[in-house]
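I have a structure here, written as structure tokens, and I will follow up with some questions on it.
One protein chain is absent from this view; the other protein chains keep their places.
Here is subunit A:
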Amino acid sequence: MPLPAKLRAVFQRRSDPKTLISVHSERLVVLVSILIVCLLGLPLWWTTTRVYRADLPTDQISRFTPTETLEIPLVFYIDSGSGSDSPLSPHSLSEIEKKATKLIDAQRPSYASNEWPVRYRPVVRHGSAPDIAGHYTLRVHTAKPGAPTSVEFSVGRSASVAVPSKRSATDTLAALISEIIAKEQSETRQSDSRALKYSPEYAITFTLLNEDPINGVTVDWDIEAAVDAYIKPFADMLHPLTKLSITSQVLHDAGPPPIKPVKSENQTILTPDMLTYFVNSPSWNLASTDPISPMLNFILYVPSLQSQPMNIMRKDNRLQTNAFLVSQWGGVAIANLPEQTSHPGSHIVLSRSQLQNYMGIFISQLRELIGIRKTIPLNSHPDSADSMDKITVHQATSTGISSWELDYLLRQWLINTRLNAITTLQSLTQLTESMQNMVVMDEIKTKVDESLNQLNSISHALYPKTNHLQACIHAARASSLAEDAFFDPSMVSLLYFPDQH
């Protein structure tokens, strides 16, 4: 019987106890197949359920630490003009630089270990400054005998210095340069709680509020002409760094403010502590349609005829401007209409020239809200400067911001946005490292890389060729890219199997 015999032979061979392998062959087959499934399957499962995480340059980001000081050079060109009395030699230029640097460093505020230090330093050259942010010309000339040592800052990036004799000018110039820089350096250290943070766009709204048109007058204003004439030049000066989007509205029946002004003989009075509640009326619609830009509201309030004139009193003195600023929000000015033209029922249109004074108030408030501190570059109070007996600072009446003030603003924005970019990137890496389940898309990596590029370009824009505008542009871009990456909607880690649920 061949088949049964064959089978018996197979089984006999199978049950041949000679080799371990043959004894346990079935088990071995099972074990090996389980092993193969595990070895192939585990990596397959891991790769298919792994969260996609792009590689972020964490080591480059962590290289920014508070131990590195940000050095900002300011370049001063000494122009001593033509003339027989000795123009300043290269030796005296370097002497001025050394003296000024020493004076500035002596007054430099100290930084704690977790603060990000900034150091300003002067660079002194001969000649005339190019029209680049960060370069300033100091024109030195001899003062008339008996006249005080004085400096006159013009609207552009130059100043005119009068000294008794050009030969002894080095000390005076060194002291002047050091005062300008030391003042800014110490102000950088203090935070400004009134001003908004830098933003690439601001939404500015001018609102004309008429409290009571029914028993009073109806008002309107030629705001377009006024904005074109007075606000647009300001916006144009800031244009390379930030855009001011300007809108306006008229609220014809605004109603009274939440706080009742005090009625006195022939006026109504607002005291400073009442002003904190002035703007909170729910019926004043001051909302903005822009999704993210910070809002600044400037209100021109026309009180009802019975309440006019409405005056803000400070310690029994009438405040001349009848206006106040609200930190990080905007400003209010009260418009008391001239008595002759305002009788009930009339329609009053405020012309461009009538609006000039109010625009001046708003510009003054806008300057503070954007971050231009007062008295740039130096306080014109004569006692404040050791080097000069007389200081004159010209105001830019055509644009609302002088080049000295613009450069100051650029430097503040540079410092703050650079810091914001660094801390945002570091928060981002900390976040992605702490939440290993979070998806990190490629776009985020691209933004982070580009933000780092911009951060690294800042130092190139400061030294050797100084251009504060370019440096500020790099810092602003770095900050906005870092924020885009941090606030990317995909960074919300809600998976279907997070650990804690």
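Things to note:
Criterion: a contact is a pair of C-beta atoms (placed from the backbone, for glycine too) under 8 Å apart; a residue touches a chain by one contact, two chains touch by 3 or more; residues count from 1.
The working rule: contacts and distances are computed from a predicted model.
For the chain that is left out, the UniProt protein name among "CASP-like protein", "Glycosylphosphatidylinositol anchor biosynthesis", "BING4 C-terminal domain-containing protein" or "UDP-arabinopyranose mutase" is "Glycosylphosphatidylinositol anchor biosynthesis". The chain omitted from view is touched by exactly one of A:60, A:154 or A:354, namely A:154. When the missing chain is restored to the complex, the residue among A:327, A:346, A:446 or A:459 that touches it is A:327. If you put the hidden chain back, the residue from A:180, A:363 or A:476 that touches it is A:363. Although one chain is not drawn, the whole complex shows that of A:142, A:336, A:375 or A:456 it is A:375 that touches it. Residue-level contact of subunit A with the missing chain is found at 152, 154-155, 191, 193-194, 197, 229-230, 258, 272-273, 275-280, 282-283, 286-292, 294, 312, 314-315, 319-321, 323-329, 331, 333, 356-361, 363-365, 367-368, 374-375, 379-381, 392-398, 400, 424, 427, 430-431, 486-489, 491-492, 494, 500-501.
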